[in-house]
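Shown here: the complex without one of its protein chains, the others still in place.
Labels for the chains are A and B, by order of writing; each one numbers its residues from 1.
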Amino acid sequence: MSHSHQRRLPVWALRTNGGAVLLFLYAPIILLVILSFSASRIPGQWGGFTTEWYATLFDDSRLQRTISVSVRVALVSTLIATVLGTMAALALERFTFRGRRVFDALLYLPIIIPDVTMAVMMLMFFSQSFNVVDAVFGLGISKGFGTIVVSHVAFNIAFVSVVVRARIAGMNATLEQAASDLYASRWQAFRYVTLPLIAPGVFGGALLALTLSLDDVVVTQFVAGPGSTTLPVYVFSLIRKGVTPTINSVSVIMLVASLILVAGSVALQRANASRGRQQLQTSGGTS
Amino acid sequence: MNEITESQNQRSAAVSLRGISKFFDDVTAVDSVDLDIGDSEFFALLGPSGCGKTTTLRMIAGLEIPSAGSLQIFGEEVGSLPPNKRPVNTVFQNYALFPHMSVADNVAFGLKMRKIPKSEISTRVHEAISLVRMTGMEDRRPNQLSGGQQQRVALARALVNRPKVLLLDEPLAALDLKLRQEMQFELKQLQREVGITFVFVTHDQEEALALSDRIGVMNDGRLLQVGTPEEMYDAPIDRFVADFIGRSNFLNGTLESAEVVCLANGQRIRVPEVDAVSIGDEVQVSLRPERVMIGDLDSAPHDSAQLSGTVDTETFLGNSVVYRVALDWMTIEVEADHRPDVERYHAGDRVDLWWRDDAVAVVRP
Partner (left out) sequence: MKLGAAELKREREERRRGFFLALPSFAYMLLFFALPLVIVLIYSFATRTSTGSTALSDWNLDAYRKLGEPIVRNVVVRSVVLAVITTVICLVVAYPFAWFCAHQRPTVRNVLLIAVMIPFWTNFLVRNYAWRILLSKGGPISTFTEAIGLGEVDILFTKTAVVIGLVYAYLPFMILPLYASIDRLDRRLIEAGRDLYGSGPQTFRRIILPLTMPGVIAGSILVFVPSMGAYVTPELLGGGKETMLGSYIVTQFLTARNWPVGASLSFVLMTVMLISTVIYFRSGGRNL
């Protein structure tokens, strides 16, 4: 075995490449965190330690407003997308109905469609439908919180349903039959058997939706109104005007927020994986 | 014999199927099955995979609705009821224990769904768990149990509801050989103890023979024959049944009268009286290898059927020897005991074969 290794790519080359990849992936993030504590007014240079830039964040009311919009948009859109996406996943995995195939295909589209196309679609849709609503009902609606939420839900339903469907597909359908054999009504079977078993998938889907919603720049930029902008869109516009040390500290805060979400999902995956492994072991032992 | 069956029918059968069929799109999964399963009977539905036995069981459970026919449980028409409205419970093939619940919660599930008072639930759960000898394991999760233990929990989970009929779908298939034999014994004892009707589905003929009071053999959606294990082995009426339960030789012939078959070589043999086929029909005579005697014509009854041929191959099996004997019109398999007092033959030996008239059964080809 060891001598056959020598004729492949040498191990040291593989190791070096591995180290380089990890360095490439993490160095930018780590340097950004370090530089956010730099006293220098030029964001890329070290000028001694300071927490000044974090302090300025607390005085920036504009920033605080966008954070609050971001969080509210993310929570509301995640909640709606999780409920709708889970229902869609159940319908697609456990039922046949009219239009099932069309729905299935339709739910794949938001995943593969480019951000920019999605953004264009939503912009045109809202401007068009606002015209219609204005003409018919005389209501002047404008873009803002509502349009952002509607757009985020539109792409997040698909992501939630993909994650939940994977979980349902991995669940033995006989369990639901066993529940109904044990006098459970359809609702009780769902409430006491299906739901607890797919809960990790639903939770994972919700975390993904939350991440995507908090991440989105392009779609939100198109559908946000003048008074309601999310944090990423605001930061994006700031960066384009010119980088400042404050952006460093905002970025680090966004980074920490997303890392908390990752940690949550990794912990969740590990819990699932170990449970799955145990199940495999017991069933493997008996067959 | 007849009196017993009649009296069983008068007490209304536990499960009664009349002309039950199930179609999935163009496929006929179950084809017009008539079947009565008696009260507190241990009944096996036996057949190869895809024969319709599991679909039949699922129709009794309510997991499938029959396409046609009538299905009664203790005289009550239940064919169109959903599973949660039927007085039956099921032990599923891979047990289908709820992985997120403890053993006790699994067992209590059916009672909770029926809103039984809490105090009664705990006594009944306790009883059921001790019935299957799982006391002390109440707080375990299914994934912490061995296959045999999971099986027991599945049994307790079903029996705790005091169903009128217990359905078991391949209950032992997931266990290894040794455990399977142990559980066979336990199942049989459990059935005697609780005294309710057990209907189980299996593809394993030995399991069916060992466990059940009666067996129904299915193939291609049709129920071919129902009878006690002995009847099924000794007097099969269908070639498929004779072939599926045990091994057999099949000799082609024509039924000449109620008790005489003319074999393909022109020889006439006496057979037990049959009524499943009519006189003049092409039939096959099923001849179990161990019921064919080889050599020793002196001990043969006066006018027993006899054939002679040449040993083609011999296979030593320990307690017996299997000879393939070539006749000029077919080959017959013969299983002889391996004992010092039984003569041993070898390939090329000329041998005489004979059998008692009641050793054969006439079957539909």
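Convention: contacts are C-beta pairs under 8 Å (C-beta built on N, C-alpha and C of every residue); 3 or more make two chains touch, one makes a residue touch a chain.
Nothing here was measured: the structure is a model prediction, and the numbers come from that model.
The chain not shown here is in contact, across the full complex, with A, B.
The residue touching the chain not shown here, chosen from A:N17, A:T51, A:S68 or A:S142, is A:N17.
Considering A:A39, A:V71 or A:M87, the position touching the chain not shown turns out to be A:M87 (whole complex).
When the whole complex is considered, the residue among A:F58, A:F97 or A:F137 that touches the unshown chain is A:F97. Considering the complete assembly, chain A touches the hidden chain via residues 4, 7-9, 13-15, 17-18, 20-22, 24-29, 31-32, 35, 42-45, 84-85, 87-88, 90-92, 94-100, 103, 106-110, 112-117, 119-125, 128, 150-151, 153-154, 157-158, 161, 186, 211, 214-215, 217-218, 221-222, 232, 235-236, 239-240, 243, 247-248, 251, 254-255, 257-259, 261-262, 265-266. Touch with the hidden chain on the side of chain B covers residues 65-71, 79-80, 82.
Just so it is clear, only the chains that are shown with their structure count from here on.
Residues 61-63, 82-84, 88-90, 92-94, 96-100, 109-110, 113-114, 142-148, 150, 157-158, 161, 174-176 of chain B are the ones touching chain A in the complex. Taken in their complex, chain A has these residues touching chain B: 172, 174-175, 177-185, 188, 192-193, 196-197, 275, 278-279, 281-283, 285-287.
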